[in-house]
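The complex appears here without one of its protein chains, the remainder shown in place.
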Amino acid sequence: MTAFDPITALFVLMLASFVGLAVIKGVSRLLHTPLMSLTNAISSVAVVGAILVAGGGHDGLPTWLALGAVFASTTNLVSGFLITRRMLAMFKKREPRKA
Amino acid sequence: MTAFDPITALFVLMLASFVGLAVIKGVSRLLHTPLMSLTNAISSVAVVGAILVAGGGHDGLPTWLALGAVFASTTNLVSGFLITRRMLAMFKKREPRKA
Amino acid sequence: MIFTAVGAAYLVSAILFILALRWMSTPETARRAVASAVVAMAIAVVATLARPDVVAYQWIAIAAVLGTAVGIPLSRVPLTAVPERTGLSQSFGGMAAALVGTAKYYLWLEEGGLTPFRTGVISLEVILGCLTCTGGLMAAAKLADWIPSKSITYPFQNIVNVSLLILALLLGVYLVFNPTASWAIPVIIALALAFGVALLMPIGGADMPTVISFLNAYAGISAVLMGIVLENLLLITAGALDGASGFILSVVMCKAMNRPMTNVLFGAFGSAPAGAAATGDTRTVQSATPGDAAMLMSQADRVVIVPGYGMAVAQAQHRARELYDQLTKRGVDVRFAVHPVAGRMPGHMNVLLAESDIPYDRLAEMEDINPDMPQVDVVLVIGANDVVNPAARTDTSSPIYGMPIIDADKARTVLCIKRSMNPGFSGIENELYYNANTLMLFGDAKAVMGEIVKQLSGEAAAA
Partner (left out) sequence: MIFTAVGAAYLVSAILFILALRWMSTPETARRAVASAVVAMAIAVVATLARPDVVAYQWIAIAAVLGTAVGIPLSRVPLTAVPERTGLSQSFGGMAAALVGTAKYYLWLEEGGLTPFRTGVISLEVILGCLTCTGGLMAAAKLADWIPSKSITYPFQNIVNVSLLILALLLGVYLVFNPTASWAIPVIIALALAFGVALLMPIGGADMPTVISFLNAYAGISAVLMGIVLENLLLITAGALDGASGFILSVVMCKAMNRPMTNVLFGAFGSAPAGAAATGDTRTVQSATPGDAAMLMSQADRVVIVPGYGMAVAQAQHRARELYDQLTKRGVDVRFAVHPVAGRMPGHMNVLLAESDIPYDRLAEMEDINPDMPQVDVVLVIGANDVVNPAARTDTSSPIYGMPIIDADKARTVLCIKRSMNPGFSGIENELYYNANTLMLFGDAKAVMGEIVKQLSGEAAAA
């Protein structure tokens, strides 16, 4: 789609890495476990790549491989977001129930 | 030169802005004045753009305008770096001379 | 036009992903973080489906439904199984990258679109994806005890491992110069898959968390490579975020364990430190009963609870909550001191304690609580060992020397719950147990804690 050259890709990669390092450093230590599952979920945006290949209207092996990738990434996507939400819901400041 | 489309430009801009906000927030308050002159100097990388237009082998008005830009950016470049260096050289931890 | 719209959607999606990670900076904003990431993902997927070059939907839908069907149960695992879930997830991520890379290779082979640059990147993507795939699987299997978690070694192991990787890389280089030599692809895949297994073989189960964190970084990098292959800036950005997260968490773990980064970065070769395990010490320890412990704590002004891996194993976090309630009711000031590498993954204790509904403002970090330790009446150590081992401060010959610890030994009285005198993760003795102000409470953490709570509530009922 977009015009593209390797240097542009590297530029974006470089900047995104700096952004990543900066934001992750700011994450509360309390939340390192949910952070791990959230970034797992985020990296399952690879599903976009899988859809692009699987949906290209080709036949044969490449499509089947890409469908495998759709499956694998969807798994990550769903389980990653759900478990992150589940874990985060546990963090409460004030005591909400009587034990 | 590089293949280019507006979305790519915006992507780079967005990421660079996040990087900028993150690194600038980390700058020591002690150094806010030199920071101002350093970023001035850095933004004088506009000289690259001026050179591209001025050196393109065209004639007439555009070249003269671009040469004006080369002059203006070089001024910033030189004075920005020199004054930043001068200011930073003043920051000393231990007392280096007898007053 | 439509491509510009899709590009704009990807841009918005990338911004939301970044904001999501920024919002993970405090628990208050963290729920917004998930919402933002979900929206970002939805935008990305919808925009992709709307692209004119995506024409076949039904199989994608089926694969997505299957993925969801597997994903939902995977998200319901008990919290103690989170490390293995993460390993599995890394494995799936690597698999996806490898599959897409391979698929794209064959597509370009048909269409004649292969350039040296493209094959080079595809090779890297496939290698990294495959090794993450089997590596993550192995890590998950060892953590879940599906396979023996102990370190498996054999002669020339390192040479074999390195050769597998070098062979795969050489084939990748060969492909750069002969992009259409398609026979090399399956060989690369096989080599990389084997390398992932071989890499994890010598690593003991206890070292898995660090490995998983590195695999996280690898999975991120393979997503970046996929982005380069597919010329997709969103994938590059998201992959870089994932990679940075894996990298930083690994650094945090290594630092908190005082182990050099390089040690783990270069494949975590080598086994977990063997250490001088329980060397038939003849010194005696003082033990106490849950009743004594209940008495001591109920009379204290300030109690600090130090949870460790043993609390996770015993699932004793709910008992800890009950103890917290009982003591708080009596006006005792109770706090939890959480060491950055207590347990088996970063933030492990925080999640467990949050699960049992302990308000997170009662959790203190090591640096904040250590200065207060001399004023603490009772420290209760629940299944923690290395993170309270004073040898880290004093004994230069100890493998954990230099690792920052929670100064439990500086409190007036220390109570330690564990099942035996066995060492913890690092396999070394703990002086703390022999101190004059230390009392041992032997037994399973859940059972002992239950006893203590029963004493306290019985006492309360009697009063």
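To keep things simple, chains are lettered A, B and C as they appear, and every chain counts its residues starting from 1.
Operating definition for what follows: a residue touches a chain if its C-beta (ideal position, glycine included) is under 8 Å from a C-beta of that chain, and two chains touch if they have at least 3 such contacts.
Because the structure is a prediction, the values reported are computed rather than measured.
J.: Counting the whole assembly, list the visible chains that the omitted chain makes contact with.
T.: A, B
J.: Pick out the residues on chain A that sit against the missing chain.
T.: Residues 5-8, 10-11, 14-15, 18 of chain A touch the chain that is not shown.
J.: Just checking the interface: what residues of chain B touch the absent partner chain?
T.: 1-2, 4, 6, 9, 12-13, 16-17, 19-21, 23-58, 61-63, 65-97, 99
Following the convention adopted for this analysis, only the chains that are shown with their structure count from here on.
J.: Can you work out the whole-Å distance between the CA centroids of chain A and chain C?
T.: 16
J.: Per the centroid of Cα atoms for each chain, what is the distance between chain A and chain B, given in Å?
T.: Chain A and chain B have C-alpha centres separated by 35 Å.
J.: So what's the Cα centroid distance for chain B and chain C, whole Å?
T.: The computed centroid separation for chain B versus chain C comes out at 41 Å.
J.: Among all residues of chain A, which ones touch two or more of the remaining chains?
T.: Residues 2, 4, 12, 16, 19, 23.
J.: For chain C, which residues are shared contacts with two or more other chains?
T.: If we look for residues of chain C contacting two or more partner chains, we find 7, 18, 233, 237.
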